[in-house]
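What follows is a set of notes on a single structure, which appears directly below.
For this view, one protein chain was removed and the others were kept in their places.
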Amino acid sequence: MGRIVLDKVTKRFGDVEVIPPLDLTIEDGEFTVFVGPSGCGKSTLLRLVAGLEDVTGGQIQIDGSDVSSMPPAKRGLAMVFQSYALYPHMSVRKNIAFPLKMAGMKSAEIKRRVDNAASVLNLTDYLDRRPGQLSGGQRQRVAIGRAIVREPAAFLFDEPLSNLDAALRVGMRLEISELHERLKSTMIYVTHDQVEAMTMADKIVVLQAGVIEQVGSPLELYRTPRNTFVAGFIGSPKMNLIEGAAAASYQAHTIGIRPEHFDVSAEGGKWSGTVNVSEHLGSDTFLHVQGTGLADSITVRADGEVAFRHGDTIHLTPREEHIHRFDAKGLRVE
Amino acid sequence: MATQHSRSAARMMMAPAVILLLGWMLVPLCMTLYFSFKKYLPLRGGDLGWVGFDNYTRFVSSSSFWPSIYATLVIVGGVLAITVVFGILLAILLDQPMWGQGVVRMLVIAPFFVMPTVSSLVWKNMFMDPNYGLFAHLWRFFGAEPIQWMSQASLPSIIMIVSWQWLPFATLILLTAIQSLDSEQLEASEMDGAPIISRFWYIILPHLSRAITVVILIQTIFLLSIFAEIFVTTGGAFGTKTLSYLIFQRVLESQNVGLGSAGGVYAIILANIVAIFLMRIVGKNLDN
Partner (left out) sequence: MARAVSNRRRLINTLLAWSIGLLIFFPILWTVLTSFKPEGQAIADPPMFLFFDWTLENYFVVQERSNYMRYLMNSIIISGGSTLLGILIAVPAAWSMAFVPSKRTKDILMWMLSTKMLPAVGVLYPIYLLFIQLGLLDSRLGLVIVIMLINLPIIIWMLYTYFKEIPTAILEAARMDGASLRSEILYVLTPMAIPGIASTILLNIILAWNEAFWTLNLTAAKAGPLTAFIASYSSPEGLFFAKLSAASTMAIAPILILGWFSQKQLVRGLTFGAVK
């Protein structure tokens, strides 16, 4: 069980209000991702849930009971840190066993659980090594192993993949998703990488300056961003945000068109411009188009086989049903 | 950044250290201040009442005061000059590629671990003794009359002993600082064709300036209160009575506690002036 409720939670450091009153409910078994640019308060929020920081006001409930003033050890949560935070002086076995030892478990039971976790995480051959002798991916697994042996009410992940190289990151992303499928426990995952958020989350919480901009499933955020911030943050490459006359013709202050929602043509279309850079990725081609009079540069995602080059004239036609409209405050207009 | 729990635990765990140091600082300090305003002669009548600033004026107007300031300045200044100059040279030398660097380092650093009473007595007797000391042998070998070190050249003798003790400290710290110098910077200047002297003057010395300041300040604080080196060699005779030693004599030898305490207050003020500069540097370092 692990239903986590934040009720008007606030946090200030001295005079600085990092998190203004915030409400959020995380259902049992949900994989929730906190995403936002660095300094948006997502890690602070996670640390508040963990109990590593005190809330200044409001309440945090886990499964209905108020834990706001409980020390981290008593909240029944497990955390995986960005730096893994393994104990360098202990073997892998002792690292994984540490929370169980702290809980006063019998050594036979500890051994059973550690062996079990190690075989799940492919760590059996490394149990007697020190963290210093492991690769980044293996360390990450040890950190996860240390978290799962406790069978916690919820898992907290603080940017766990940011220290891994790109290839490993994709692999670990899958492993964590599989882990969630298997354990079905609540997980809160903090990242600044919207790709991780989109691929892993059941529910994404987009934060900016300590304020929740939008909460929803990945597709909801993609399809109906509530404001220009979420629109620009979710999706890659970024949504084109266009102001001025073109927007006014749609009765909006700003319109947003995702790169993948343009039809391109060499002959004719709604808008025209010049290709500045074209990036061929094989499956797709990203075209950076200038001189459209819409914005400095418009990013277009086209088919992998298109043959536009630097300096070519290109015509763009937006798919009307995918145009997002925003008012002067940046809020979505339906 | 922490929780209420850890903050209150932290306060609890800091308490013993803070309370002990606070007591260690305040109790004697207040007592010294208290005595400094009294005529207090434990062996000749005890507490003879308040005398205002009498002790303070008497301490500075006594015939031993200015000589003691002179001796202090000469010793501190002499030792600083020797240890800093030779420390820089030695540090640069030890930083060069050579065989057996580790062993040489151990040889150079060794005097720092010799207790002050030992180094003072070894130097005083086995080197500076006018009849049997090694220096006397050396002087006689060259046909010169041996020097009566402790009486004729008392201040230079003490400067020599103390410098020997503190040279390792200066060398070690300056060596550490030199080793943190980016070797690419030196190589670049070598490529630019800068001669050795200007490399030293424009690159090494500015890089060392902070370490030199630290060496000077820390040594000053320790040197202002050297005691054993004088206690076992001249006992304050032959113009080697420093301010600290003068206070020691006033307090324990002539048992004029009021007068000695006033001197102590002067010494505390003097040390604090140096300390402020040192703390500035240390404090700046804490910030980053």
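Note that the chains are named A and B in the order they appear, and that numbering of residues resets to 1 at the start of each chain.
Assume contacts are C-beta pairs under 8 Å (C-beta built on N, C-alpha and C of every residue); 3 or more make two chains touch, one makes a residue touch a chain.
As the structure is a computational prediction, the values presented were derived from the model and not from experiment.
Visitor: Touching the left-out chain: which of A:62, A:77, A:134 or A:215?
Guide: Spelled out, the listed residue whose C-beta touches the missing chain is A:77.
Visitor: Would you mind spotting which of B:48, B:73, B:106 or B:144 touches the chain that isn't drawn?
Guide: Touches the omitted chain: B:106.
Visitor: Which one, B:51, B:80, B:158 or B:172, makes contact with the chain that was left out?
Guide: B:172
Visitor: Per the definition of touch given earlier, which of A:1, A:103 or A:219 contacts the omitted chain?
Guide: Answering carefully, the residue with contact to the hidden chain is A:103.
Visitor: Which residue from B:48, B:118 or B:188 sits in contact with the chain not drawn here?
Guide: B:118
Visitor: Could you list which residues of chain A touch the chain missing from the display?
Guide: Residues in contact with the chain left out: 50-52, 71-74, 77-79, 81-83, 85-89, 98-99, 102-103, 146, 150, 156.
Visitor: Which residue numbers on chain B touch the omitted chain?
Guide: Within chain B, the residues touching the omitted chain are 2, 6-7, 9-11, 13-14, 16-18, 20-21, 24-25, 27-29, 31-32, 35, 90, 93-94, 96-101, 103-119, 121-127, 131-132, 134, 137, 140-141, 164, 167-169, 172-173, 176-177, 180, 183, 187, 210-211, 214, 218, 221, 224-225, 227-228, 231-233, 244-245, 247-248, 251-252, 257, 260-261, 264-265, 267-268, 270-272, 274-275, 278-279, 281-283, 285-287.
FYI, only the chains that are shown with their structure count from here on.
Visitor: Help me check something: in the complex, which residues belonging to chain A touch chain B?
Guide: 13, 51-54, 69, 71
Visitor: Okay, in this complex, where on chain B does chain A touch?
Guide: Contacts found on chain B: 1-5.
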